[in-house]
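Structure first, commentary second.
The complex is shown incomplete by one protein chain, all other protein chains being positioned as in the whole.
Entry: subunit A
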């Protein structure tokens, strides 16, 4: 009896508590928060003297420019082109230098292996496989990263990035997404896995999922050295003077295309499987600061450049060995590599690529950094060209394997619009907690990539342009 009555009392009390909570609704909690802030205000008045006046004036002047109706967008595009121009121009010479030093050392390694009397296959796996792939990854990846990451960290540290979200929010709102998605896209330039993680800053679960599923449409650091290399060879190289600025414009154009795809896909998702209206935006616009040079160098070199390079090397080394073995083990007339590439060739040709390119993208699933090195390795191991020492000779390798300007454009398109790397997929799975979303984040870009390349190729061929 006693137990029953006490439990009835309990439920009565609970009912009363609910009633009180509902009648007072938010006013009670508001009062608590207001009191806390009131107290804090009193304390700060006592202990702080206001020195921030002129800072606010300084912020105002910069904000008037970077968020203005007329200069806001052009300035953003100018910054984008500027960052890539500096990256491309700056990376050009060190890349060539690194390539010649590293490939010269390869010849030295070969001599040592011969002196040791190592069997041919050991030399093949370790020098022609592992070392050559590593040399490629370092020569192609390191210089652009070592320039791009400090520039990006400078922008991040200065407080400019939230202004991008402020400027672009209304466009994202039209796509029924969140303006903060532009910040997660900025992180995606560094690494898509980091970009996916950064989607935590978006409060609404629906908008966060949209940002996660579309982050891959921003080319990450593993992809834009590939984009830069191919642009430099096929587009900038064709117009000798001003090639640097033309390359920067092409890369920026590709990124703008990626942004357009992001917005379109965000909108489509909002209309279909992630139905909903745009929710709220609360965005802090911090004061501009003078970036701390030491912190910028540390964060960009140690945290980012070396971190990404290390990941690329860890994946590239075994990949190099595997590629060499695949290229040198024969089934009948053809090596395994060629057999697979030939099987993929019809599909590749259909979308303006070839079997080797498609295979390089598939083998590049662990990390996009190794797509171009794998491709070159595959071409070299089958073609007549066996050795070359500079980046310029890359053009000859590609052209002798049947590349046209259309192939180059398709490779860039497919690089921008294809499945995310394994790390990004895994991060997506962790962040969403669902295999379904991880699979969709694979499926959506893949379908778009195949369709985009297919349509472009068929249209160009129809008009007989290539």
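In this section, a contact is a pair of C-beta atoms (placed from the backbone, for glycine too) under 8 Å apart; a residue touches a chain by one contact, two chains touch by 3 or more; residues count from 1.
Keep in mind that, in the parts below, contacts and distances are computed from a predicted model.
For the omitted chain of this complex, the UniProt record lists the protein as "Ferrous iron transport protein A", which is one of "Rhodanese-like domain-containing protein", "Ferrous iron transport protein A", "ABC transporter permease subunit" or "Cytochrome b". Only one residue in the set A:169, A:354, A:369 or A:431 touches the chain that does not appear here, and it is A:169. Considering the full assembly, A:179 is the residue among A:129, A:179 or A:355 that touches the omitted chain.
Only one of A:47, A:282 or A:331 touches the chain withheld from this view, namely A:282. Not every partner is drawn; the one left out touches subunit A at residues 26, 29-30, 33-34, 37-38, 52, 56, 59-60, 63-64, 67-69, 72-73, 166-167, 169-171, 173, 179, 203-204, 278-287.
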